[in-house]
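Complex shown without one protein chain; remaining protein chains in place.
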Amino acid sequence: MSEFEESGIGEECGVFGCVAAGEWPTQLEVAKVLTLGLVALQHRGQESAGIVTSNGVNPPTYNTLKGMGLVNNAFPPENLLKLRYGNLGIGHTRYSTTGISELQNCQPFVVDTLHGKIAVAHNGELVNAAALRKKVMRHGVGLSTSSDSELITQLLALTPPMEELDAPDWVARIKNLMHETPTSYSLLVMYTDVIYAIRDPYGNRPLSIGRLVPISKLHTAGAGEGETEGWVVSSESCSFQSIGARYYREVMPGEIVQISKHGVKSLSIVPRPEGDLPAFCIFEYVYFARPDSIFEGQMVYTVRQRCGRQLAIEAPTEADVVSTVPESATPAALGYAQQSGLPYVEVLCKNRYVGRTFIQPNTRLRQLGVAKKFGALTDNFTGKRVVLVDDSIVRGNTISPIIKLLKEAGATEVHIRVASPPIRFPCYMGINIPTKEELIANRPEFEDIAGYIGATSVRYLSVEGLLSAVQGGIPSLQGKDERINTKASRSVGHCTACLTGKYPVELEW
Amino acid sequence: MSEFEESGIGEECGVFGCVAAGEWPTQLEVAKVLTLGLVALQHRGQESAGIVTSNGVNPPTYNTLKGMGLVNNAFPPENLLKLRYGNLGIGHTRYSTTGISELQNCQPFVVDTLHGKIAVAHNGELVNAAALRKKVMRHGVGLSTSSDSELITQLLALTPPMEELDAPDWVARIKNLMHETPTSYSLLVMYTDVIYAIRDPYGNRPLSIGRLVPISKLHTAGAGEGETEGWVVSSESCSFQSIGARYYREVMPGEIVQISKHGVKSLSIVPRPEGDLPAFCIFEYVYFARPDSIFEGQMVYTVRQRCGRQLAIEAPTEADVVSTVPESATPAALGYAQQSGLPYVEVLCKNRYVGRTFIQPNTRLRQLGVAKKFGALTDNFTGKRVVLVDDSIVRGNTISPIIKLLKEAGATEVHIRVASPPIRFPCYMGINIPTKEELIANRPEFEDIAGYIGATSVRYLSVEGLLSAVQGGIPSLQGKDERINTKASRSVGHCTACLTGKYPVELEW
Amino acid sequence: MSEFEESGIGEECGVFGCVAAGEWPTQLEVAKVLTLGLVALQHRGQESAGIVTSNGVNPPTYNTLKGMGLVNNAFPPENLLKLRYGNLGIGHTRYSTTGISELQNCQPFVVDTLHGKIAVAHNGELVNAAALRKKVMRHGVGLSTSSDSELITQLLALTPPMEELDAPDWVARIKNLMHETPTSYSLLVMYTDVIYAIRDPYGNRPLSIGRLVPISKLHTAGAGEGETEGWVVSSESCSFQSIGARYYREVMPGEIVQISKHGVKSLSIVPRPEGDLPAFCIFEYVYFARPDSIFEGQMVYTVRQRCGRQLAIEAPTEADVVSTVPESATPAALGYAQQSGLPYVEVLCKNRYVGRTFIQPNTRLRQLGVAKKFGALTDNFTGKRVVLVDDSIVRGNTISPIIKLLKEAGATEVHIRVASPPIRFPCYMGINIPTKEELIANRPEFEDIAGYIGATSVRYLSVEGLLSAVQGGIPSLQGKDERINTKASRSVGHCTACLTGKYPVELEW
Partner (left out) sequence: MSEFEESGIGEECGVFGCVAAGEWPTQLEVAKVLTLGLVALQHRGQESAGIVTSNGVNPPTYNTLKGMGLVNNAFPPENLLKLRYGNLGIGHTRYSTTGISELQNCQPFVVDTLHGKIAVAHNGELVNAAALRKKVMRHGVGLSTSSDSELITQLLALTPPMEELDAPDWVARIKNLMHETPTSYSLLVMYTDVIYAIRDPYGNRPLSIGRLVPISKLHTAGAGEGETEGWVVSSESCSFQSIGARYYREVMPGEIVQISKHGVKSLSIVPRPEGDLPAFCIFEYVYFARPDSIFEGQMVYTVRQRCGRQLAIEAPTEADVVSTVPESATPAALGYAQQSGLPYVEVLCKNRYVGRTFIQPNTRLRQLGVAKKFGALTDNFTGKRVVLVDDSIVRGNTISPIIKLLKEAGATEVHIRVASPPIRFPCYMGINIPTKEELIANRPEFEDIAGYIGATSVRYLSVEGLLSAVQGGIPSLQGKDERINTKASRSVGHCTACLTGKYPVELEW
């Protein structure tokens, strides 16, 4: 229960695709793989989920399953049966940014075209969506939803005009689309028997490829290409473990990858404007991604731990113990403890059931605030000075009652250490961020933030510190160089727009 | 439980619209009027229901509510609340002909265009849908459903190309659409603050207009135009009673009527090809419509009663009593009794709960057949010769066990009199009819239909007899002329394609 | 939609039992027979349903299935599977009289005793329930529900005290119970491998026995005892048709019948106090029962038709047509038409979907009243004098807007003829009747009832007329004697307490 969680900051979506390798029909049960893959991406969107499978023959039969809520609610087992014969498919889990929680906004979006059906799943937000919508409508196309996914689908159908006699050149259409919209998207486009996996030229959203191998060989050196059971593509590599896939590689910024039963093939890389660096969203490291996912060759958990270490370097504290606001801040807290040499203890115990309580609180219950979700492990901190590491302070609504709880239960001092810089700017690339006015960093209270939230002291990680933790500039504890990431060269770049206001592309609103 | 019901013959849809009159915002609660209006059209479709309301300002806010099943299940009260502020709206209730029972096929269909949103509700089936789909897709538009409603909406958006600066001429677009597809459709198109009500040039599907008046003046001569509370438009006039509206008039074949808060205005009538008669679906009279609806100036109940009288003229019987297979055949049975002078009695009592039983019958239970839905009122027919009037025999599966039941319970003879001619041909204009092979009239058994179903005798109404009952050629019982319908002139015509194979337009498949 | 239906007058319950004949385990699928049997009794209670099956061995395994709502909602198919192995069972469908709609009040009630489990299903209401509850509680038994069924079950367990060594004499216990409470109950008690079917000494509630025969022989003379597939026992014989059973006989007032796989055996008849007549509820004939049920040798439909005829004799009218408030008053209306010689027509068409609308009516919609559930078949009555037969007037809320509708739609006169006497007194034997104050017959308006409801005239059937229709005193139309019922001797009696205030037993409150 970090401030991120409480304040509704969140990713827009997760995408997942799977193609069975070898002869079709396959025994792989693609719909089950897709379902489990989406479950592993559930943290990226809990509002609705959808999958579309194709039997892969020409013309193909597509089966669609969509539903509201968590994947397991959205896909009751009896409905999954309908999809059992697919040989490939794509799926999507959606986080509502707009409050319109209707089934019709649920992805993937499927349309019939002159040359057959295409299905599209999208993670991100097109920075020039409004202009593109106008363009499509000017052509005489009505748009039935407000989703970028439909817009992308119609753009693909539209440009260049469909010719009746020949097959359409979908790759050319995809390239065309990529030239019309620079960011932000990681896309899956399914057409009959292939999935195109696409990342925008700035690489703003993640996308990784995995290889399904026999379970018995999952972790062994064996299982050569010949033993491949299928290919998967996912917003995050954390989903590979749960379906029995090995990490293969990332889709590169601007790359179009074709995935079919014959394997994985890079078709093209659409370049950025000269001089522009990549702009992978730094908040994937800070908060969104699951800690066991791998981006740019490094594990998210390790980056978060480094953020904690960097924070200990930047903001050391006289204290007795270091702790965490469970659960997302734990790697940073352990990093802080390691670097500072202070003992790590648990001070809060989270009631995992309380989040789902629907009862209308009366005045008395409302006063209890978010603290009612935590039990205090008093033995660990009574009479002690506590460093409490959290991953962010967005509105201050979560951390404030926790501090009160700790102090009243006997902590002599509570020092808040925030493992990321303050969020100050909106995101136009797919992240739901409270309005500028709601962000505590933009309000007068921020001047005396410690006083405002009742802490003994408050310190944030610097933007430079965060970049250094992400791009590998922190000296190892053991003295050895921890720069896993040799890309820490000219070509490395991350989007820090919400922290600095520097957007990767100019916005035309 | 007629053979029609049992065999799945059914209408595709019902449409309903409402515009509040006078100043907006209104107290009329348009969403409730729409809901009750759809409930009154529930017999035209039970698979899904949807409504879209507009607040009527520019740009408008549209609210959509869709759901599977009966109107009351599809619109839970808490969801209706969302729509409470509409000043106008359209609704739709759907009968699945294809077996694809998905929410995304649910109407009305709404799209955003360069000039704002339009919503479309459609009853009927476009005879040239396949060609039109191709045309739209050739233009580069992807179609996300298989519904005619989406197709119509994209056609309206597409032709002629949208101009950015000026408002679109929706009426010209509608006329254009009507020239592209001759039949079959009754359409409601909502745009911001008006509803266009359209019937195809052949008038194949019904559409009537009603006027909402103060309840206290509903049935009195008063309530002039000035007291109008709103306007409604509906597939059938039977829905007017339940919402407190007076019958106003039918939309004419080919007519485009504009309904706004300022009233009802006929904009245009798109003509048929010279020489073509109207082709209002005769099965609306025979089976689909509710008996209290009015088409072409006559009440459906009365037409059905005339069918029964005509049948008694064409197929008289030596018998003791006349009865009905409840409930749809009752008017015809009473007409038969009147004309023949035989006493009318009830012989079957229907268990209204049994239809919803989901248990898998074992062999024993399956043998009981449809007869388990009826109780025999033996006192009324034991030892007697029974004329049993039904509205049709489609497969013979329903009537056969009923005859067995009556005979075993003591009827000495069971004469079946069918109040419509045999169905022999498929319908391409929106009616779900079993395949040609399934229709009993096309099978060898039909040669000895009485023997096949176990009846003492079987007689059908002739096509001419049906037309005469519909178009007013039956002499009155009391000797007075019953031709309510002075349109029994050159301009009267009805579609009898399913009975005769004569389709109103040439089909190009 | 009669006044009965609208005003909530209703039966408390229906009971149904089934024992598979011959060798066990059986192929009969007792749980399915019970389910269909209860569906056929659904009109006696829609609030909840329950069944309990036993495998019939010693000690037995009982399986219970209960649920709220209609039988088909209460027993989802996947749950029915659990009960598939039963060889006998009892079921119950409940009508809530108290407003406490909780699953725990749902019957049958099952308890474990020293000698094994018994299950009880009850239709009726114990007139001395309060005293019996006290007696049980004084013995130290806590009662967990307010249902008579639990009370009966604990009384059976209690008296005489259970002996550990010997088997209990359940029949003696049942007799004992019958001596403690004179009425009103029709009871099914299941114990291991038998069902005891019991009717109270006054025979206040109905109970009939049927025999399951091979479907192929259902209506033929064949199917001797040897071909019996099972035995069923039901509140009403109308349920026999739908499960393939033949009517066998009624359980007599005061009789205890044992039903097992070996057949049906009358064990005892507990007598009434000397001089007391039976008191079968006359409202079973008037309203509750399904028209195809048989009580005391006569079909309910025919009795209702006789009520209409008697009404025409008692209250003849100068009019043009006779009609009904559909559907329950139809037999009486047809009887009135027959006797009076006036033509029978339909004037109202009921929307069968409207009953389930949950939307909160606004003022405008509320003004429409119950009339919104009916369409007017104007052609049949405009300019005519109408006799409208209804089965009762309870509060006047239903009939009044219907009269208004007919008059405004053109009826010149509307004469109401009520096919039963006015209800004036409460029932303490299981029927839910509005409070004395709510009954129109007890209010000042009744003085000028015609004026109050807006009718041209109003006439009720007399109590004597009703008894004569029930007990067989009406001369046949054809002149032949219609007294089917030779029991019209000293031993015939019916409870008319709600009409006359004469209760069959003295009440001690």
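Each chain carries a letter (A, B and C) given by its place in the written order, and its residues are counted from 1.
In the analysis below, contacts are C-beta pairs under 8 Å (C-beta built on N, C-alpha and C of every residue); 3 or more make two chains touch, one makes a residue touch a chain.
Everything numeric in this text was worked out from a predicted model, so none of it was measured.
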Exercise for review: Taking the complete complex into account, tell me which visible chains touch the one left out.
Suggested key: A, C
Review point. Of A:A376, A:I402, A:A441 or A:C498, which residue touches the hidden chain?
Key: A:A376
Check your understanding: Which is it among A:F16, A:Y301 or A:Y336 that touches the chain not included here?
Key -> A:Y301
Point to revise | Chain not shown, touching residues in chain A | key: 27-29, 32, 35-36, 39-40, 42-43, 70-72, 75-77, 80, 215-216, 218-220, 229, 238, 241-244, 290-293, 299, 301-302, 330-331, 334, 338, 343-346, 349, 351-354, 356-362, 364-365, 367-368, 371-380, 404-405, 408-409
Check your understanding: What residue numbers in chain C mark contact with the hidden partner chain?
Key -> 64, 102-104, 109-114, 118, 133-134, 137-144, 146, 150, 153-154, 156-159, 161-162, 164
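Convention: only the chains that are shown with their structure count from here on.
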Practice item. May I ask you to sort the chain touch graph into line, ring, star, complete or other? Key: line
Revision key, fill the gap. Looking at Cα centroids only, farthest away from chain C lies chain A
Review point. For chain B and chain C, what's the span in angstrom between their mean Cα positions?
Key: 37
Study note, to complete from the structure: Between the Cα centroids of chain A and chain B the separation in whole angstrom comes to 50
Exercise for review: Pull out every residue in chain C that's touching 2 or more other chains.
Suggested key: none
